[in-house]
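As you look at this complex, bear in mind that one protein chain is not there, while each of the others sits in place.
In this document, chain identifiers A, B and C correspond to the written order of the chains, with residue numbering beginning at 1 in each.
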Amino acid sequence: MYISETTIRVRYAETDRMGYVYYGNYAQYYEVGRVEALRQLGMSYKGLEDSGIILPVMDYSVKFLKPAFYDDLLTIKTIVPEIPRVRIKFLYEVYNETGDKLNEGETTLVFINQKSNKPCAAPVEFMNNIGKYF
Amino acid sequence: MYISETTIRVRYAETDRMGYVYYGNYAQYYEVGRVEALRQLGMSYKGLEDSGIILPVMDYSVKFLKPAFYDDLLTIKTIVPEIPRVRIKFLYEVYNETGDKLNEGETTLVFINQKSNKPCAAPVEFMNNIGKYF
Amino acid sequence: MYISETTIRVRYAETDRMGYVYYGNYAQYYEVGRVEALRQLGMSYKGLEDSGIILPVMDYSVKFLKPAFYDDLLTIKTIVPEIPRVRIKFLYEVYNETGDKLNEGETTLVFINQKSNKPCAAPVEFMNNIGKYF
Partner (left out) sequence: MYISETTIRVRYAETDRMGYVYYGNYAQYYEVGRVEALRQLGMSYKGLEDSGIILPVMDYSVKFLKPAFYDDLLTIKTIVPEIPRVRIKFLYEVYNETGDKLNEGETTLVFINQKSNKPCAAPVEFMNNIGKYF
């Protein structure tokens, strides 16, 4: 299991008239969570794409427990629970500054070779980096 | 069961560098789907909020089958599968112009009395309007 | 001068905790305004891009007079005030349902040949279509 944390400050743009972070914006926070999780492993999601592999999201779910508010400094905990193969699963937990869990979610992404537009195995370097955690 | 359809044209802003609609933007499309579903029933989501009831999203999930692209004219099919009580569930299906199903999702929202900040029953008028379909 | 109108319904996602449409979202509304202005001329902005010409925005300004609110049905008036050459200028005016002017803005875009990454003249077909209005 690989666990990583990053923080995000809620922008005004991300709130809605209810005063909450709009429910659709957590997809961006989760994106930041998984990209920083990879960076902390010494890998770049951008580098992966530049090498011809894209990682579209296949499914996404989120369970909302409490709202986040403007200017909250959120902690995004990102977990890779199992060794990736053609697919990679990420779990997410979002906490506010007082330690309340605000929501938890999950995405599955698939490694796609951009030339063939077909699923492919995760790159060897990626597997070497993340493999240590399993 | 209540079924409704609305269309959305994909904006440039909603695409990402992969050329796809960013996976996080479907939450907005689904929002438009459920708001227009209510409007077609003669009800206004805004009116509901103005009357002191908010409807935060409790959970949200989506399964992506195919990407949507810039300028696609999407059809959002919104379904209320069961009679709402304190909660209301919406199912969504998104189709492109050639009839391909691009994704399907689901949200559960809860009726909250804004003064007490507690769950409450759906308003009588709302139930009268939607009740005919069940 | 070429003038075109389109309507946009304000999404919940586009509001902020002040209850206003977030000031940054008008860039999207203006984008919809100019794309629909072209479509009403029988032209597709997507088609333009597919033919190898991109139109990045060089400058953008907006003056806010009154806020727009959730669920407002806005009219975006888009004006091409002068004959385009390598650059094309668009003016925008946004009105709510009671006819109040909410804001007015302006963008300049430049025709770029995607292969050479250099400015180029507007395509002949485009000039023929829009030329009638000048």
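Criterion: a contact is a pair of C-beta atoms (placed from the backbone, for glycine too) under 8 Å apart; a residue touches a chain by one contact, two chains touch by 3 or more.
Model, not experiment: these values are computed from the prediction.
Enquirer: Using the definition of touch stated at the top, determine which of C:Gly47, C:Pro67 or C:Pro123 touches the missing chain.
Expert: Touching the chain that is not displayed is residue C:Pro67.
Enquirer: On chain A, what residues meet the omitted chain?
Expert: 9, 11-13, 27-28, 31-32, 35, 44-46, 49, 70-71
Enquirer: Spell out, residue by residue, where the missing chain touches chain B.
Expert: Residue positions of chain B that touch the missing chain: 12-13, 15-17, 19, 22, 24, 70.
Enquirer: Need a quick check: the contact residues on chain C for the chain that isn't drawn.
Expert: Interface with the chain not displayed, on the chain C side: 17-18, 20, 22-28, 31, 49, 54, 56-64, 67.
In the analysis below, only the chains that are shown with their structure count from here on.
Enquirer: Please tell me the distance, in whole Å, between the geometric centres of chain A and chain B computed from their C-alpha atoms.
Expert: One centre to the other, that is 24 Å.
Enquirer: What whole-Å value do you get for the distance between chain A and chain C if each is reduced to the mean of its CA atoms?
Expert: 33
Enquirer: At least two partner chains per residue is the criterion; list those residues in chain A.
Expert: Answer for chain A, listing residues that touch two or more other chains: 17, 22, 24-25.
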